[in-house]
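Structure record follows, encoded as structure tokens.
All protein chains of the complex are present and in place, except for one that has been dropped.
Per-chain residue numbering starts at 1, and chain names A, B, C, D and E are given in the order in which the chains are listed.
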Amino acid sequence: MKKISVYLFAFTAILLLNIDVAFAEDAPAKIVAADTAWMLISSALVMLMVPGLALFYGGMDRGKNILSTLMLSFISLGVITVQWVLFGYSLAFGGDIGHFIGDFSYVALNGVGLEPNGTIPHQLFMVFQMMFAILTPALISGAIVGRMKFTTYIVFIVLWSTLVYDPLCHWVWGGGWMSDMGALDFAGGLVVHISSGVSALAACIILGKRKGFPREAMPPHNLPLTLIGAGLLWFGWFGFNAGSALAADTVAVSAFVVTQIATGAAILGWVFTEWIHRGKPTFLGAASGAVAGLVAITPAAGFVGPISALLIGALAGLICYLAVVAKHRFGYDDALDVFAVHGLGGTVGALATGLFASAAIGGTDGLFFGNPSQFGTQFISVAAAWIYSFGVTFIILKVLDATMGLRVSEEEEVTGLDLSLHGERGYTI
Amino acid sequence: MKKISVYLFAFTAILLLNIDVAFAEDAPAKIVAADTAWMLISSALVMLMVPGLALFYGGMDRGKNILSTLMLSFISLGVITVQWVLFGYSLAFGGDIGHFIGDFSYVALNGVGLEPNGTIPHQLFMVFQMMFAILTPALISGAIVGRMKFTTYIVFIVLWSTLVYDPLCHWVWGGGWMSDMGALDFAGGLVVHISSGVSALAACIILGKRKGFPREAMPPHNLPLTLIGAGLLWFGWFGFNAGSALAADTVAVSAFVVTQIATGAAILGWVFTEWIHRGKPTFLGAASGAVAGLVAITPAAGFVGPISALLIGALAGLICYLAVVAKHRFGYDDALDVFAVHGLGGTVGALATGLFASAAIGGTDGLFFGNPSQFGTQFISVAAAWIYSFGVTFIILKVLDATMGLRVSEEEEVTGLDLSLHGERGYTI
Amino acid sequence: MKKISVYLFAFTAILLLNIDVAFAEDAPAKIVAADTAWMLISSALVMLMVPGLALFYGGMDRGKNILSTLMLSFISLGVITVQWVLFGYSLAFGGDIGHFIGDFSYVALNGVGLEPNGTIPHQLFMVFQMMFAILTPALISGAIVGRMKFTTYIVFIVLWSTLVYDPLCHWVWGGGWMSDMGALDFAGGLVVHISSGVSALAACIILGKRKGFPREAMPPHNLPLTLIGAGLLWFGWFGFNAGSALAADTVAVSAFVVTQIATGAAILGWVFTEWIHRGKPTFLGAASGAVAGLVAITPAAGFVGPISALLIGALAGLICYLAVVAKHRFGYDDALDVFAVHGLGGTVGALATGLFASAAIGGTDGLFFGNPSQFGTQFISVAAAWIYSFGVTFIILKVLDATMGLRVSEEEEVTGLDLSLHGERGYTI
Amino acid sequence: MKKLEAIIKPFMLDSVKEVLTGMEIQGITVTEVKGFGRQKGHTELYRGAEYTVDFLPKVKIEVVLKEELVEKAIEKITETASTGKIGDGKIFVSPIEEVVRIRTGERGESAI
Amino acid sequence: MKKLEAIIKPFMLDSVKEVLTGMEIQGITVTEVKGFGRQKGHTELYRGAEYTVDFLPKVKIEVVLKEELVEKAIEKITETASTGKIGDGKIFVSPIEEVVRIRTGERGESAI
Partner (left out) sequence: MKKLEAIIKPFMLDSVKEVLTGMEIQGITVTEVKGFGRQKGHTELYRGAEYTVDFLPKVKIEVVLKEELVEKAIEKITETASTGKIGDGKIFVSPIEEVVRIRTGERGESAI
């Protein structure tokens, strides 16, 4: 009897200890304060990317459109915050419908409370994802600065977010067909960068060129603003990439480290390519290279190691530079090169993930580590994201063109949108 | 005997386990690393609001006063840091004297060490609160830019901090009569925004108008600076509001989420109201709306849910816009609209807390959730904060006017304060 | 038998519990999520200091060199990221060779994985240190703006990082002779500030004066940029100093608090000294004072208490101001006063650590707390850092001068480096 | 036809514009300039160093007008822009031989 | 020798420069100015307040040229810079008595 009771006790005690351990490691139902802290700050960091982007773009544009350019990003913080609360989050992360879209279960954040979702409160996951949803349409705006009607733009981003972003987000992160297929997209190479970059291409083709392009030089009006923007983007991107681990764990650390390395390498990739090509290393090239590197490592972070990141970054700097140069061959007016940097940078990253992914880092091997099928999966997901984004954006804009009109009048364009659309001027120095 | 020893052991073991659990959950006397991490970064975030505010204000002011405007905020980082260390913290959080003010027990941070205060070290709580104390007088400066003597301003913020901020802070957060009464002010709607906003009104009435106001147009000289400021303020405000939970817990998450939602909604509230009223949506309106939303949700965060936040934000955008327009009727020269945005925005938020508070979120119900008395409590606390802030600020400034003088000479004002007071110019481009 | 098994079990259980506790408190081999969260954000904060520094410097320089000045800092994010990955980290933190330098064990981050290093993953420690390595050469750039060849600069920072920074870092933090000796340098007063400040002095002496200096006035071209820079630097410095605790613990809190206090006091120290000396309190003085305070508290943070910090800060403001003024006596052209602020500020801080350190805070007493030998140790380490930095920088630059050439042509200098070296202009407003 | 170039203190611009438009003057062109004259410059501070800035911000107003308006315009400007302090500025009068309105091609006085 | 001063709309600068250099004109000096004229200013918004900005951004082109080129230059500028809308600007012609090329010290027409 005594013996039994001892064993019983020992068993119970060990069980308890095990439960405790299990609890900490596997149970999805407990909030971890450290993860909450990290995801709070990560969410704030991603929010900061929106003003960062506004500045990055604003500095590159002409002075007469500076406020208009800032506004295109900033207004997304208003419009998409509300869209996401009302139904966007539900479409992306609500109960799966046909592996294509979420249902209406989370409309108006109904049922999205403070209970755990993984190791953080559900609302925290929701708000972290909200920041991505806000940033993505703002990325597109770089292609269409200086000539789009503001009213139409607002309607556009609501439609685009609802019809392009939310479904894509569902496919990849919300339990849709791409995740089923095993496509890897750590922090949004497909969802954020390919979607916005390819849509930007569609948008600037439909919208047409800025008056005077490419004959007239349209040099950046205030590059120090672009540096501020690049700095804030980089800083915020640590939340974007390392935050996508959804925990303060080794995955987050790995994502953080490769983000830094790829970005550094991409600066060099862009600057040296330009140096060789044009004879001078430009500051704007360094800033652009950084963004190209950040874009390219986004899908790969969490799956690749430091040296792979070095290569991905350098490659992204090189390719995005060449893409920017090639633009002039094709003749579309992607004003601030959203397609070259985000569309192609994201594509480089998503494909590179299929090459460089290593099971030792993120559980899945890529082609270079003996798993060629992953590259195929990545290729399919990239192709799907391109086609879907381009197609739906094309349709949305054609409809808006026919109904509301896309472009401002020529006089408004010549005057500058700050004065003609917003009744303001950027500088009265 | 054996039996007993087994039970004894089992009992002890279970006790130990229980203590451990209790320790983690209830004991107030243990530092939690995750909370410490979150409060460290929150403190840094609130510090960043001060340069953020400087830029937000600076961009809106005229170019000849840009450095002077930046300086009014920046110097608070020097002056109030020292004031807070020497005696400010003690007045606000020292042992309670008559529910009105703290005693001198913490003078020179005596006794403020690294021991726990809640789940974080006492010094961390002190430094987090220090950032609030620094920011608040800087908020006032927006009303009096372009015409106040710098020397007098320094004396003013020391006196104001000591006689207005520290007592108010004690009333609400330091164990004073307002907290006794059950007034809700999560992150400083009363302590920070009403106090500074109403004092700003007193200040600009006593100080008088800028030369040329309102006949002469005084357009903002550099709105991209204002965007940078707005971005940093928003970013920092996550530390301000979610940090006010003093822990990386669900309360912080809730505060964070409603902060984002109210701010987004307030952008739309302001922009659409202006659009209807003036025919154009302005960029400065979007930035101002964001700040109005941040102000209004400050007291309510942690007590209200997401949809309430949406309404509070939209309302704040609308009301603050109307208040800014109404200013011209009353004829005082609140240069950068501190009263309209912080005074009224804070009031909207503090009263709305009495309406929208929900026990399910923060433990207390407001009027709309069946507890009308809370609205009464909020109303009394708002009225008290208005009267106290206005009255004491009025007296301080009258005394300073009689002794040191408040205004610079007309020539200094016309030349611009940068050159006349600081011997510098903002730009030599 | 039964008895024995009971005792055996009890023993085992207690052992397990003890291990668990020991694990949490002492064992170096377990990752703590809260520390990871804090170090992730701290690393991001230190990264942000690089664009912050670029802006701080850029605003002070002339408009024709703004991009060039930004570029000198920004390019370090590319160059040193790669250097650190390839071999820099290994030189600094690889296996010790003669207490002087690390070996090649960590080349290409070989062996630097996600296993614990203290309570955080090794890669996180590596990336946190990377940010320091990036920032430090960028600090030097302030001395040589407006006249150095960009190509040579890139080679210079690679050599400097390898031959000056990596060894010094090893001496102090990598297990080298200075740490053996007991020298205290919490966050890099020696490693970062004395090394860069003294090297800056060597650099501007060898490079020679800017054309026109000191006859021609070279006023800052855009001081609001300098404010943005100062704000980001201060914000990032919380990661720099409090992050140097490598954990979200009370040491981090103490370092954070004294950082804030010293910086506030240094603003007042600089501004009031200038006010007395020149009759006006300048905005640039306030911003410079802040940086001086941040520099001076860097080695002392974690070792000194709040009131000591107040004194150190005030002193740093005063001394750095006087040093900046004295510069004109000596006639070298340290364009943006890197030597006065970082070289001397770091020296003030490192020596003050030997005076004000208190065992109650960081385990070691300084002279004022009865341990005069610590001051001696500090003095020796400061002297060694001065001599080593000056000497090696001198040699590197002499070699580069003879091989690649250091200075741009006079025409390029007169035109401005933005146009002549980078083919760009900062502003087209 | 004559051209009046008035170099004035910047904050006088609005008043001068008003008195001119109060006459039959329909067009003005304004340039921001820097002036050096009897009025001393000021000193500026840069990290404890003091340096003198000789050039002061001024505004140049150019008006082309009929001969008969010249005297009156000079008078009005002088009256309005004078503070009695050194640095109030100058008016220079010079001949204009032809005026063309670009929009219409009109010439001479009717084009002013 | 004569000086032509043409006040034109800023976005016309490039075209006008081109037609002028298409003639035998070798040098142009351009200044950013603010103009006030028959063309109305615009209103701007500042936090719900509306205010009028009278001065519009214009560009002043100065060309010194030989007498025989004056008419042709006027014609070309008028043609190019005219949109037919109010605010297209003016051309003022005034006498220049001497031109000196700083580099060589040359004088007169050959120095232009």
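The criterion applied here is as follows: a residue touches a chain if its C-beta (ideal position, glycine included) is under 8 Å from a C-beta of that chain, and two chains touch if they have at least 3 such contacts.
Here the structure is a predicted model, which means the values were calculated and not measured.
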item	value
Visible chains in contact with the missing one	A, C, D, E
Residue among D:Lys17, D:Arg47 or D:Lys60 that touches the chain left out of view	D:Lys60
Identified contact with the non-displayed chain, of A:Val325, A:Ile380 or A:Val414	A:Val325
Of A:Asp35, A:Glu274, A:Asp333 or A:Asp365, the residue in touch with the unshown chain	A:Glu274
Residues from subunit D at the interface with the omitted partner, ascending	2, 6-8, 31-38, 54-55, 58, 60, 74, 77-78, 81-95
Residue numbers in subunit A that touch the chain omitted from display	217-220, 274, 277-278, 280, 282, 284-285, 288, 321, 324-325, 328, 337
Where the missing chain touches subunit E, by residue	3, 17, 21, 26-31, 64, 94-103, 105, 111-112
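As a convention for this text, only the chains that are shown with their structure count from here on.
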item	value
Contact-richer chain pair [B-D vs A-B]	A-B
Farthest-lying chain, centroid of Cα atoms versus that of subunit A	D
Most remote chain, CA-based centroid, reference being subunit B	E
Copy pair subunit D, subunit E: interface residue numbering same or different (half cut)	different
Centroid distance [mean C-alpha coordinates] between subunit D and subunit C, Å	53
Where subunit A touches two or more other chains, by residue	2, 6, 9, 13, 32-34, 37-38, 41, 222, 228, 232, 422-425, 427, 429
Numbers and ranges of subunit D residues touching at least 2 other chains	44-46, 50
Chain pairs that touch, as defined at the top of this document	A-B, A-C, A-E, B-C, B-D, B-E, C-D, D-E
